[in-house]
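One structure coming up, written as structure tokens, with questions to follow.
Of the protein chains in this complex, one is absent; all others appear in place.
Entry: chain A
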Amino acid sequence: MGTSMNGSWKLGNKMTALVVDDDSINQTIHHRLLEKLGIENQVARNGKEAIDIHCSGKKFDLILMDRDMPIMNGIEATRKLRAMGIRSLIAGVSTRSLKQEIQEFMEAGLDDYQEKPLTSAKIISILHKIDHSGSISLTRT
């Protein structure tokens, strides 16, 4: 299936990520997936936690943002982060597949959208966007 996990990514700078998801299974899988790619990451359980983490001064290269979460959903959290001036690459991750649902999420300020389940191929596709933006030096070893 898809892209092998055997290839490793050599980073010019240490990449960091924030996983924003209310579901413990997705938190565990996405955290481990990023970890295996050499990306230092932490988990927020909802949009408000993600905002609070940023308000504490932390910044990330990549944010994986779930759409449906309690307290603050991914759409609202993405809007708030952009209003705060956060320029991290924000990839929406959801099971929603209707065009208008995806569009609503994208219009909140996403750079990318991937439908769950996340795979290594989908993450690498997201990482390529960071690479092409020139903000991170990323080469395949």
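Miscellaneous remarks
As a convention for this text, a residue touches a chain if its C-beta (ideal position, glycine included) is under 8 Å from a C-beta of that chain, and two chains touch if they have at least 3 such contacts; residues count from 1.
Operating definition for what follows: contacts and distances are computed from a predicted model.
Protein name for the hidden chain, per its UniProt entry and selected from "Mitochondrial inner membrane protease subunit", "Histidine-containing phosphotransfer protein", "Electron transfer flavoprotein subunit beta" or "Large ribosomal subunit protein uL13m": "Histidine-containing phosphotransfer protein". Only one of A:Val20, A:Leu33 or A:Ile124 touches the absent chain when the whole complex is considered: A:Leu33. Shown as candidates are A:Asn41, A:Thr78 or A:Ser94; the residue that touches the absent chain is A:Ser94.
Summarising the interface, chain A meets the missing chain with residues 1-2, 5, 22-26, 28-29, 32-33, 35-36, 66-68, 70, 94-96, 116-120.
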